[in-house]
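What you see is the complex with one protein chain gone and the rest in place.
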Amino acid sequence: MAKITPLREAVASLVQDGDTVALEGFTHLIPHAAGHEIIRQGRRGLTLVRMTPDLIYDQMIGMGCAAKLIFSWGGNPGVGSLHRFRDAVEQGWPHRLEIEEHSHAGMANAYVAGASNLPFALLRGYTGSDLPKVNPNIRFVECPFTGEKLAAIPSVRPDVTVIHAQKADRRGNVLIWGILGVQKEAVLAAKRSIVTVEEIVDDLEAPPNACVLPAWTLSAVCPVPGGAYPSYAQGYSERDNRFYKAWDPIARSREDFRAWMQRHVLDTDDFAGFRRVLAESMARIMNEVA
Amino acid sequence: MAKITPLREAVASLVQDGDTVALEGFTHLIPHAAGHEIIRQGRRGLTLVRMTPDLIYDQMIGMGCAAKLIFSWGGNPGVGSLHRFRDAVEQGWPHRLEIEEHSHAGMANAYVAGASNLPFALLRGYTGSDLPKVNPNIRFVECPFTGEKLAAIPSVRPDVTVIHAQKADRRGNVLIWGILGVQKEAVLAAKRSIVTVEEIVDDLEAPPNACVLPAWTLSAVCPVPGGAYPSYAQGYSERDNRFYKAWDPIARSREDFRAWMQRHVLDTDDFAGFRRVLAESMARIMNEVA
Amino acid sequence: MSNAETLDFTATEIMTVAASRLLKDGTVCFVGIGLPSTAANLARLTHAPDVVLIYESGPIGAKPSVLPLSIGDGDLALTADTVVGTPEIFRYWLQGGRIDVGFLGAAQVDRFANINTTVIGPYDAPKVRLPGAGGAPEIASQAKEVFIVLKQSPKAFVAKLPFVTSAGHLDGGDARARAGIPGAGPTAVITDLGILSPDPMTKELTLTGIHPGVTVEQVKAATGWDLKISPDLKTTEVPDAETLTALRDLHARTAAAHGISQGLAGGGEG
Partner (left out) sequence: MSNAETLDFTATEIMTVAASRLLKDGTVCFVGIGLPSTAANLARLTHAPDVVLIYESGPIGAKPSVLPLSIGDGDLALTADTVVGTPEIFRYWLQGGRIDVGFLGAAQVDRFANINTTVIGPYDAPKVRLPGAGGAPEIASQAKEVFIVLKQSPKAFVAKLPFVTSAGHLDGGDARARAGIPGAGPTAVITDLGILSPDPMTKELTLTGIHPGVTVEQVKAATGWDLKISPDLKTTEVPDAETLTALRDLHARTAAAHGISQGLAGGGEG
């Protein structure tokens, strides 16, 4: 049953060193605030799972939180490379990062299989691709009726899934709408879950057949308005495309990255603090990249 | 691309003798009007698929439309037996009915697999049940990662799926809400599809993430207000529980059943005609069963 | 309570109330239509306001004001926290391991609480063709525990089933665990005469509760095997006035809402 609790406490009690952790969100509703809190609390040895690792995973990888990454597309959407991710894979900095690489179809099905308590996902996938040559977790099974060969990959069953959503009611029921991505599956596939929300309301006012996660499926619900920034929450905020562009030069050098993370994340108390310091430095950053 | 067309023409052009046909609806939105039209047009040798065959399948089976039934629960919900279904299975009247029997979990997964263009559905199912002993289409596969044994059943891929929905817009996009059952999967699993709707509107006014079937996934959309009767359409009509109870004595004897079908279905032109004749006889029926 | 003891109640009423009492508050319950649904909703309206009711047609957290006559009544959808598709119910919610209690009816049970809802007689030439499995095989195997509610008679309580639709404790002992079936299986069978529970070791259904006014001989006569009686046999507490009133009001509201006699509010999916 969901406890409505501050994010710091949720991360402290629910995310442990060595856990398999999925922070999901498909451009929309990416849980940046929660990622920052995991960095602040210095988690290590995590297996990070995410279809589209972007800035928040670049930060977590660069800060040394991750031992392994399970993913299907790692880039700065609309901009280019994730420099910290590339540095970890290409140069092993700050340490070696093991990767397990899939396609989107594979990852999406692996979350579905996890939510369905199946040990593996079955799909028509990876045909003609070299991915099965480099990922021993892509195997093939035969249809017992037609003899066709189908791809099989292990379910994703995170220890903790973290997502951001639009709102929760006071009992902790959560409503998500708009681009849904794989968040529902990621939560239902996980042992524990943290949902940061834009606001807590008396009544969700969910339309029929809306994507609602009942309170009893969640571990913690944490009010963090704007907690998806620079991603967005439909109905609440817009994606800050400038930040995605600004991230590129910050992440290019190890030193600039470390200094930026120190100032904006490690030296701030919470996401509101991050946003205050960022506002101060944003004008300067914008001038530099213009 | 959906053609907006009268139901009679849709059935004439899209449902052929010998087809595998799924009329789906889970208590809510059962396509009775379309079932009647298939009976009127005298289709034979159909393989009927449906999780919960109820009155409309009792009628189709009793009228000799079906060669085979694939199902998981066949009864008159809230009342008792389907007498025509039982007569076909127990006595072979009006002719032998082949049955392929699953659990709800099996059928629901088989529709999902069909919509997903997979040859089989994978589930944790049928453990300890005698169903696999009598249904050779329940097999088992091994997980290539854990060695666990999982159930496998063939996908359901109907030639035609028929459903009833609340509304369509003038392009033929369809909105369903409330109890959704397996209708979306049944349509997407099928080669062709017919959707009867309560009304055609200018704008669906669908909430975000609503269950919408785009026009280009459908073959025909047919306006049939009240076409789910005695089932219901949320927002339009209530379930007529009296009719479900009234059906029991009608269906008990072969002669009463035949006479009733002749008068109410074969001798009427369409569902509006059926409703008019039924209204005339309903008071009498109600008196008899009271 | 001394007041309540003088109340009249029917055998069906005490069966429903006894079944209802087994549902703890906050339990996530997968509800079959008919008696299980009546008992589960009675629990929600009395001692267990936060019980979570899930129906196979899609409603999660349904709070119907009247009893559904079918598994897909509109009131279930309108009062639920959310309504998902039927495949999702079976995939993410039941198979996903999120159900505490599966609440089932049955046509027949055997001494190890296996369930038959398929056929009487041979499968290929049935004497009576029953409705079939519905959701029960996977509810019986995947819910953390299972309650079964049905009226007791020698035809319904048989030593050996002609067909096992849904697994109880199979051949007894640790047969269920050896077959790799998760979940504790049936932990209680609630009837109009009493409550039967599996013996902790043999898993044979044993009479552990008896309704007031019923004799052990009556229960034995209504059972198709030599029913063992628990040395710790308890008499069911009579329904209190409040609970009986809640149950009768629920039935009255249901009859009024559906415009039919109460008899129809029986059993069945669909």
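Should a chain be cited, it is by its letter among A, B and C, assigned in written order, with residues numbered from 1 in that chain.
Please note the rule applied: contacts are C-beta pairs under 8 Å (C-beta built on N, C-alpha and C of every residue); 3 or more make two chains touch, one makes a residue touch a chain.
Because the structure is a prediction, the values reported are computed rather than measured.
Trainee: Mind giving the shown chains that are in contact with the missing chain?
Mentor: So, taking every chain into account, the missing one touches A, B.
Trainee: In the whole complex, not just what's shown, which of A:E90, A:D267 or A:E280 touches the removed chain?
Mentor: A:E90
Trainee: I'm checking contacts with the chain that's been left out. Which of A:Q41, A:S129 or A:S253 qualifies?
Mentor: A:S129
Trainee: From the list A:V182, A:A206 or A:V224, which touches the chain that is not on show?
Mentor: Touching the chain that is not displayed is residue A:V182.
Trainee: Thinking of the whole complex, not just what is shown, which of A:T5, A:T20 or A:T52 touches the missing chain?
Mentor: Counting the whole complex, the residue in contact with the absent chain is A:T52.
Trainee: Among A:R139, A:R242, A:R258 or A:R275, which residue is in touch with the absent chain?
Mentor: Answering carefully, the residue with contact to the hidden chain is A:R242.
Trainee: Considering the whole complex, not just the chains shown, which residues of chain B touch the missing one?
Mentor: 1, 112, 115-118, 173, 185, 188, 206, 208-212, 214, 216-217
Trainee: At which residues does chain A meet the chain that is not included here?
Mentor: 26-28, 51-52, 54, 71-82, 85-86, 89-90, 101-105, 108-109, 111-112, 123-131, 134, 148-149, 178-182, 184-185, 211, 232, 234, 238-239, 241-242, 244-245
Here is the rule we use: only the chains that are shown with their structure count from here on.
Trainee: List the centre-to-centre spacing of chain B and chain C in whole Å, with centres computed as mean CA coordinates.
Mentor: One centre to the other, that is 28 Å.
Trainee: Using the average of all C-alpha atoms in each chain as its centre, how far is it in Å between chain A and chain B?
Mentor: Using C-alpha averages as centres, the distance is 41 Å.
Trainee: What are the residues of chain C that contact at least two other chains?
Mentor: 77, 83-84, 91, 95 - these are the residues of chain C that touch more than one other chain.
Trainee: Going through chain B residue by residue, note those that touch at least 2 other chains and give them in order.
Mentor: 123-124, 178, 180, 211
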